[in-house]
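Left out: one protein chain. Kept in place: all the others.
Going in written order, the chains are labelled A, B and C, and every chain counts its residues from 1.
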Amino acid sequence: MATTSEIKQQLRAQRIETPSWAYGNSGTRFKVFAQPGVPRTVREKIDDAAQVHAFTGVAPSVALHIPWDRVDDYAALAEYAEDAGVRLGAINANVFQDDDYKLGSVTNPDPRVRRKALDHLLECVDIMDATGSRDLKLWFADGTNYPGQDDIRDRQDRLAEALAAVYERLGEGQRMLLEYKLFEPAFYTTDVPDWGTAYAHCLQLGERAQVCVDTGHHAPGTNIEFIVAVLLRAGKLGAFDFNSRFYADDDLMVGAADPFQLFRIMVEVVRGGGLDPAAGVAFMLDQCHNVEPKIPGQIRSVCNVQEATAKALLVDRDALTAAQRSGDVIGANDVLMDAYKTDVRPLLGELRAEMGLDPDPMAAYLRSGYQERIAADRVGGAQAGWGA
Amino acid sequence: MATTSEIKQQLRAQRIETPSWAYGNSGTRFKVFAQPGVPRTVREKIDDAAQVHAFTGVAPSVALHIPWDRVDDYAALAEYAEDAGVRLGAINANVFQDDDYKLGSVTNPDPRVRRKALDHLLECVDIMDATGSRDLKLWFADGTNYPGQDDIRDRQDRLAEALAAVYERLGEGQRMLLEYKLFEPAFYTTDVPDWGTAYAHCLQLGERAQVCVDTGHHAPGTNIEFIVAVLLRAGKLGAFDFNSRFYADDDLMVGAADPFQLFRIMVEVVRGGGLDPAAGVAFMLDQCHNVEPKIPGQIRSVCNVQEATAKALLVDRDALTAAQRSGDVIGANDVLMDAYKTDVRPLLGELRAEMGLDPDPMAAYLRSGYQERIAADRVGGAQAGWGA
Amino acid sequence: MATTSEIKQQLRAQRIETPSWAYGNSGTRFKVFAQPGVPRTVREKIDDAAQVHAFTGVAPSVALHIPWDRVDDYAALAEYAEDAGVRLGAINANVFQDDDYKLGSVTNPDPRVRRKALDHLLECVDIMDATGSRDLKLWFADGTNYPGQDDIRDRQDRLAEALAAVYERLGEGQRMLLEYKLFEPAFYTTDVPDWGTAYAHCLQLGERAQVCVDTGHHAPGTNIEFIVAVLLRAGKLGAFDFNSRFYADDDLMVGAADPFQLFRIMVEVVRGGGLDPAAGVAFMLDQCHNVEPKIPGQIRSVCNVQEATAKALLVDRDALTAAQRSGDVIGANDVLMDAYKTDVRPLLGELRAEMGLDPDPMAAYLRSGYQERIAADRVGGAQAGWGA
Partner (left out) sequence: MATTSEIKQQLRAQRIETPSWAYGNSGTRFKVFAQPGVPRTVREKIDDAAQVHAFTGVAPSVALHIPWDRVDDYAALAEYAEDAGVRLGAINANVFQDDDYKLGSVTNPDPRVRRKALDHLLECVDIMDATGSRDLKLWFADGTNYPGQDDIRDRQDRLAEALAAVYERLGEGQRMLLEYKLFEPAFYTTDVPDWGTAYAHCLQLGERAQVCVDTGHHAPGTNIEFIVAVLLRAGKLGAFDFNSRFYADDDLMVGAADPFQLFRIMVEVVRGGGLDPAAGVAFMLDQCHNVEPKIPGQIRSVCNVQEATAKALLVDRDALTAAQRSGDVIGANDVLMDAYKTDVRPLLGELRAEMGLDPDPMAAYLRSGYQERIAADRVGGAQAGWGA
């Protein structure tokens, strides 16, 4: 069993990336509710992300979404981020918000549209070159709404072709993260609906293609930690997009809906060596704060991932293995539950104090006056959002 | 077993209401794709609805959504519709698209917001008085996203209070239809999530409060036709909002995802006497045509409901009952499947010819040139949509 | 906020009933694995239930299942239980394990079978008279496997008729608990599939008919605590059948699959006054220990319910209400999570010590030697089980 100091060291080394779009307005197809103080520019998003890092100490990078975060000079943006205390992280390609993409992007039956989508993906790699980002995250909204609408297999061929072209373009030290999702916005077929499809494509592409697990993108009843364990075993787990859900892709704060599931996921991450920075597993948030304030929403989420990680690290591995090997069902379960039931907030408070941070990041942020300041200052202009 | 002529008579008497919002643009939170020829005004929506009726002969009314379809003079609008060949149907209240409603409408913790929402509902009854509409359809987006966000029970109390006030206001011959929905846009609790909750409130209110079954609003695995049978038995089935789904509330064309389920629903409608106009069951469509053209989408949907109804009417009731009573499981199932497997398109073609219509409404519409005309004419202005 | 001593008092007063069948062998359709030491008789089951009470102090009664627990002299059985330190609790009627019930019991198309089933239910009330049990728990496996197999509505009529006859027969102080279940063993329709159906029948019957919520009997995505809140508000929550599930009706140890859900359920119980003994809400376990030992499985389950209850009692109600009323989404959620994240095992350990019990019931039981004793002694004879 790890000592408290070893546990703290691992927690201190964990990196959780926040997404630029979490700081903008979001909503459902029914309504996007505006919130005061929401950023109008990429730089204001970076400022907000820097706050999350300032109070938690473990969120040192922010992911960009292109074209939402398109700027003229990415090097300057990277410098701006650096000055703010964070780095630019993964580049997220967006090939779902142009009228051309109504029937798909890289899988569209129309070759012209496919070419346009591919060009956007390649542009994203250009941006990575400029920002120094390691990861290109690919999520495709592609799919169909009606049986017969398009040919499932042809679309797989088109997908494979586009992925190969992008993979080919990747530079030294760059990776492609392929994300899967059960459904939405497509309602009949989705071209990358499950981990199996993502895995098969990544295997075909090569070792720099890895699977991204978004915790909200599965069918009801799916055992996500099993997928995590299997992907780690296969060396194909590239990243997490963390969030939580009760129903579909609710994109709630991670750990809000099923904290025990988040714990079990982190247990498999630890078990499979995924917490080791050398494993290259990126821990990213991908959330919408439709009704709650954005920065507090991110702070709470970062803390939730930390708490789950801390509990996972508390599992008495030797006792667990002994119970498992001897077929002691309740005993083995008890070892796991013992870690889960532990209140790790004191431990995390200590760690933060040691890192020179307030033990309670949420309270400290709320006291800081930043929220009131941006609400007062960020008046006028167009608030950032998904632009749907 | 009904004769062909009796079946045709029942099919001829069936009324399927189309929704004004199906003619506008719609989409998901990721993107609303614009389509050419989409209406800019309520009157253009009515024109499109009139097309659906002109070619199908069984869609003589169009539902309005307030405030999307707000006009100064509802009597004039009713007259306009009449001239176009259709009637104004149910009034749909919208209390989810104002920033005030972020935490709920009639269940909002803030009494001011509750009052505002109630006023809107009462205004809708005023509109019904002006349009001569019988039905007020109430769907509440109200709910919460996070455990603890609000008190479940307090919200039920607030809901009951608002419903009572609206019920009280209903005039002679007016009804309230209460719709339930599992989730979306709220992701933790929804204040009217299932038929049981809707039923309990309607029971409390009185006989003019009835349940509206939206076929896309259930948990996975829910047996919808069972609910239909139970509500009909209790005299509480007021209406259907038809659409179809593979996953969540996909709002696809009814009958597109599971035509056998639609048939089973219509079997229970017929069994329970719900096809009799005296039963007061309103058959309404509630759909989104995100990727397919709007008017063809509505025509196909109306035809799908008709086909399912025709098949349901073909069920040999005597043979079915005999097999059921004798415990002949496969025999009873075969009686049902025999009706389902029948291709009823020739029968419906005949019926339409007898009604002076083209046997194939879709082909006739596509040949009519209407679609090209609106695409050419409806240029400029703001296309109708959800306004989210 | 309740003081620790008030919380302890409520925890001390809570009663959790264990089911006689949890001590026998159980399994799936694929295999029932035998375990050493499993009871051969009702009295041995009572002995085991007495152990659970002895170590937890809050499980003073055991539910019976008829015919599995049929004996000649129920008064003598009640006395036996009393001597062992427990009481006989709810009587569970079983109308699903006779070849006659293949197509249903009280809803069977054959009146002879319906009569037989009703007679069994009435016999169960006779047994209640003898055992002094308050509750008759009714779960019906009735349903159909194929569309058309039987008439949904006729079956509702037959069900209503049988329930009325049983209700009529209930004596002073006796109640009927009607349990619902989504599916299994029937796969197309189930005659009481959801809380709405159970509620509607109970309402029809009268105030001594109450709904029993089995936590494993819902469709995926169902918000169980919402149902709890609504039933408590309506005065119709009679009992819980606790267990947990990942997929269908897995009947795992309560709290094992989603401890946060169990907490949220208990929060609603506390909120709605359901913890007050006067409310009459019975807390019962209904589980299968297919792969884990039975008595430890029951002890762990009782403790899990206690822990969830303790956490629910720790919720700072005033702070919660204040945050809710002011629309502070994250603040309100935080109040709830603060209680959930608290490790209540020390508190429960204290409480047990005050009650003269070992602070760790599981460890104490395992040390007691009882398990080894029954494994050695209970040799020969037919082990108890479901008899499927």
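In the analysis below, a residue touches a chain if its C-beta (ideal position, glycine included) is under 8 Å from a C-beta of that chain, and two chains touch if they have at least 3 such contacts.
Just so it is clear, the structure is predicted and the values come from calculations on it, not from any experiment.
Asks: Which one, A:Gln324, A:Ser368 or A:Gln383, makes contact with the chain that was left out?
Replies: Hidden-chain contact among the options goes to A:Gln324.
Asks: Which residue from A:Arg15, A:Arg169 or A:Arg271 sits in contact with the chain not drawn here?
Replies: Going through A:Arg15, A:Arg169 or A:Arg271 one by one, A:Arg271 is the residue touching the chain not shown.
Asks: For a quick check of understanding: of C:Asp72, C:Asp99, C:Glu172 or C:Asp377, which residue touches the chain that isn't displayed?
Replies: The missing chain is touched by C:Asp99.
Asks: Where the complex has a chain not shown, which of A:Pro36, A:Gly196 or A:Pro346 is the residue touching it?
Replies: A:Gly196
Asks: Of A:Pro67, A:Pro109 or A:Gly132, which residue touches the hidden chain?
Replies: For the chain that is not drawn, the touching residue is A:Pro109.
Asks: Where does chain C touch the missing chain, residue by residue?
Replies: So the residues of chain C touching the missing chain come out as 26-34, 96-97, 99, 101-103, 141, 145-147, 149, 182-185, 187-188, 220, 245-248, 250, 252-253, 256-257, 290-292, 386, 388.
Asks: What does the interface between chain A and the hidden chain look like in terms of residue numbers?
Replies: On the chain A side, contact with the omitted chain comes from 103, 109-110, 145-154, 156-157, 182-183, 188-190, 193-197, 199-200, 203, 218-223, 225-227, 229-230, 232-234, 260, 264, 268, 271-272, 320-321, 323-327, 329-330, 332-337.
Asks: By the contact criterion defined above, which parts of chain B meet the unshown chain? Give residue numbers in ascending order.
Replies: The list for chain B reads 220-221, 223, 246-247, 256, 258-261, 291-293, 296-297, 300, 307, 329-330, 333-334, 340-343, 345, 362.
Keep this in mind: only the chains that are shown with their structure count from here on.
Asks: Just give me the whole-number Å value for how far the CA centre of chain A lies from that of chain C.
Replies: 40
Asks: Compute the distance, rounded to whole Å, between the mean C-alpha positions of chain A and chain B.
Replies: 38
Asks: Can you pull out the residues of chain C that are in contact with at least two other chains?
Replies: 220-221, 223, 260, 329-330, 333-334
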